[in-house]
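The complex is shown incomplete by one protein chain, all other protein chains being positioned as in the whole.
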Amino acid sequence: MIRDITFGQYYKKDSVIHSLDPRVKLVATLIFLISLFISTNIFAYILATFFLIISIVLCKVPFQYIIRGLKSLLFLLLISIVFNIFLTPGEKILIFGPLSVTKEGLVIAIKMAIRLIYLVIGSSILTLTTTPSKLTDGLEKGLSFLNVFKIPVAEIALMMSIALRFIPILIEEVDKIMKAQISRGADFDKGNLIEKAKSLVPLLVPLFVSAFRRANDLAYAMESRCYSNNVKRTKLRPLTYKRIDYITYIILLVFIVLIFITRYIKIDIIAL
Amino acid sequence: MSILEVKNLKYKYDKYDDSSKYAIDDISFNIDEKDFVAIIGESGSGKSTLISHLNGLYKADSGEIYFKDKNIYSKDFDLTNLRFKCGVVFQYPEYQLFSETVIDDVAFGALKKGLSKDEAYDKSYEVLKLLGIEHLKDETPFNLSGGEKRKVAFAGVFVMNPDILIFDEPDAGLDPTSKVKFYNLIKSLNEKFGTTIIYITHNLDDVIEYANKVIVLKKGKVIKIGAPCDVLTDLKVMNDASLDMPYAAQIYHELTSKGYNIDKRKLKFNEIVESLTRLK
Partner (left out) sequence: MQNIQIKNLIVDFDIMNSEGAVTSQKRALDGINLSINEGEFVCILGRNGSGKSTFAKCLNALILPTFGDVLINGMNTKDETKTIEIRKNIGMAFQNPDNQIVASIVEEDIAFGMENLCIDSETMDKRINESLECLGIKDLRYSVTSKLSGGQKQKVSIAGILSMKSKILVLDEPTSMIDKNGRKDLIDRVKRLNKDEKITVILISHYIDEISYADRVIVFNNGKVTMDDTPNNITLRGSELEKYGIMLPYIPKLASALKANGINLKGNEFNVKELCQFLK
């Protein structure tokens, strides 16, 4: 039922992207997202598309698997497209009664759709190719300067990686709870918004109870394995940059510079 | 008379991936009223997926299910009503309890079924009494012991007065004494009220003790259906299913290989004690 959520799930494969330092991948994702939002014309979009296609090919994760995460976003996508198409003022090209489609609206809607889709695919590639613990290792090391401000970066990072690990377990749990309640006559699709929200309460209660029990068990298990929060820990795989990481940084630099350059190419995309 | 008929059922989880295997792969079988059916098979053989189809929780990719000769996938079939008639008790009671008090929780299904508040609570109290846990009615379900939670979860399904009771590994995590009590209870429901029982289990000696029909699954396919004494003593079937033979069947084979004559139809614990005593 809700098993289709791909976010936060690691897909095991042997690829260049998988082997990159998580810090590089975090920076790459950030740069890609920035590039999407500063893109003004078609060249920038072509460049971003090119960048994305190369990443998809290199990461070796099946394409269908990557775009599965889009399904849950379809609704949001549709809403934003519809709103932009109909509510942007400008040159009218089609008229349906009180509603009218404008040229400007159409362009904005298309841009919006591309941005959203690319954004989801881009960040999916990050989470699909990086294990949660690598991801948090990357954040931990990348943000370690915050230690100066007495922010416990290491503890927060560990908390995050545990939270990410439990996402698939909790999803499965919601699935089980829903099945049990539907079997006793509950209907999650029926009724208006308020009724639907109400039917979620019996869903959340067992989920919370079980989450607290799991947290309690996990705390025991971690303590049993000598975890204590005031001791410095070593790392199985301390992060170190390799050649490929430096090369990737250079590629990223070139990419973002190119995106900036496209801003000065004067072509009216609306005319295309 | 047939109460549940499954025809050429197929289902797979990963619909996007053509190479993925069917979790349920062309399954057909027939369950009669008053049957006591055990579904067995190693983990991953599709047992849980199969029972999730029987009350319409999952919709098969192809194939049909008939409940009392009515196709449950036809448009005018009332699936909610099927869920009252075909009660499923899942493996972990933790996921099935959600109300503030035990009696509220048990009454949930009865209220959904359309009973008035008084009727639903009277009925719920009756069920709690039948299970011997009426003293817990105002407790929070979350503070109960594992065995008590299991009973409450069962009560919540039983209160809907189903024609078929389906259990996913009802004895996992129960201590042996509670296990025997539980089986005796559902056996008496089966005998007294004619409730059809379908359950998933790993404990094959209990299958001989209680069930009258057993379905053996392997990789989403049915490899054998029949009476427990025939199926569980069949070396080839048990081997194909990668299951260990129950002790009773092992004793049967040991004795026949030694040239003793023992009735295959009498493999229940007391019957074995009797035949072995006679052999001396």
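Order of writing sets the labels: A and B. Residues in every chain begin at 1.
Quick note on the criterion: contacts are C-beta pairs under 8 Å (C-beta built on N, C-alpha and C of every residue); 3 or more make two chains touch, one makes a residue touch a chain.
Only a predicted model underlies this, so the values are computations on that prediction, with no experimental measurement involved.
Touched by the hidden chain within the whole complex are the displayed chains A, B. The omitted chain makes contact with just one of the residues B:L79, B:L185, B:I223 or B:L255: B:L255.
For chain B, the residues in touch with the chain missing from this view are 42-43, 145-147, 172-173, 175-177, 180, 202, 205, 242, 244, 247-248, 250-251, 254-255, 258, 260, 269, 272-273, 276-277, 279-280. Contact between chain A and the unshown chain involves residues 10, 12, 131-133, 161-162, 164-165, 168-169, 213-214, 217-218, 220-228, 231-238.
By definition in this document, only the chains that are shown with their structure count from here on.
Interface residues of chain A, counted against chain B in their complex, comprise 3, 62, 64-65, 68, 173, 176-177, 179-187, 202-203, 205-206, 209-210, 213.
Listed in rising order, the residues of chain B touching chain A in the complex are 13, 16-17, 52, 55, 57, 80, 83-84, 87-88, 90, 92, 94-99, 108-109, 112-113, 142, 153, 156-157, 160.
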